[in-house]
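Yeah, one chain of the complex is gone here, protein chain that is, but the others are all in their spots.
Moving on to subunit A:
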Amino acid sequence: MLIIHYYCGTIQISQKEINLEKLQRIASTGIPEGGNLRATVWKLILGYLPPSRDLWEKELSENRKKYAKLKEELLLTPSELARMKEEAFQSNEHNNAHSDTAGPLIRHEISHEDHPLSLGKASVWHQYFEHTEIAEQIDRDLQRTHPEMKFFSGESSFGRKHRESMRNVLLLFSKLNPAIRYVQGMNEVLAPLYYVFSTDTDEKNASNAEADSFSCFVLLLSDSVDHFCQQLDNSSVGILSTLSRLSDLLKANDEELWRHLEFTSKVKPQYYGFRWITLLLTQEFNLQSILRIWDSLISSPFGIQEMLLRVCCAMLLCVKSRLLSGDFAANLKLLQHYPEINIEHLLQVAQDLTPDTSYYRMSS
């Protein structure tokens, strides 16, 4: 079965014009490991790669250049920026003459923003130091990302390079999204993307994993980035609204369980679902399971967020008997440390759920 599946997937993406709908259907049943199928399929379905194969090289090259430029503009230290600017101006002659003469060194007056201790808001130095705090938090979180995997952890130059790449992506994201900046957990959401793209068997793709995962990270979060914004918690786009939709979905599919959770054991969705949803389940399963779940999330015709709600609901249904016999403490503990489970079964349950009618009301 797996071989046929792999074959179908490879045929789909080797077409000149890829049929995204067909691809999504195949992908939702799980993308096989090996080669660069998953990396390519994710990039296609997220919209990073266009469906026309002929345009791939151009798109990739342009996007990767854009990323490099962004890094240059936003991630260089003010020191490096100043050095680059000066190297562009100075001629070699000027340099040599300058360095041979003995005597007092020439002083140049500079503005109030052009020095490291500047407190001016517009000063590149001031902004740089504001971001070092964020960078430090990112570094701390990256140290804790998948610590059991050599790919991410460990002091080898290998692990270090990966953490550095992920740091660049997250730091850049924080600078481009000042309303949200960096929120703990974004490192976990980035990890599967970066991992899949770095392990692409195509060398060129693997070496551009940083640029590609930045773009796909943005695409992946485009519908749900508001979940990270505390100010929006109570709004219609915030996490609490999404959590109440999870509640509605559960009620529509299993009123008994819903009643038990809401009223009997009083385990409200925000106690367990906050992390499930904002972090797209990356904290609830091991990496391999996450990859399989994300195959379904990304390729779902319902859209990532809808499918995510379904999977969350399915997670509840799959441990129904334990939940029904549990009280507040036991249920909370169970849901905050979700047990190992057959992922295919989980996804099937998610697929088979009754649609949440409130969603359709909202979407029209």
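One rule holds for everything that comes next: a residue touches a chain if its C-beta (ideal position, glycine included) is under 8 Å from a C-beta of that chain, and two chains touch if they have at least 3 such contacts; residues count from 1.
Going forward, contacts and distances are computed from a predicted model.
Enquirer: Would you mind picking the UniProt name of the chain not drawn here, from "Protein transport protein SEC23", "Vacuolar protein sorting-associated protein 29", "Diamine acetyltransferase 1" or "Trafficking protein particle complex subunit"?
Expert: "Vacuolar protein sorting-associated protein 29"
Enquirer: Using the document's definition of touch, tell me which of A:H112, A:R140 or A:H345 contacts the absent chain.
Expert: Of the listed residues, the one touching the omitted chain is A:H112.
Enquirer: May I ask which residue of A:E17, A:E33, A:E57 or A:E80 touches the chain that does not appear here?
Expert: A:E80
Enquirer: Against the chain that's been left off, what residues of subunit A make contact? List them.
Expert: Against the left-out chain, subunit A lists 77-80, 82-83, 86, 95, 99, 101-112, 114-119, 129, 132.
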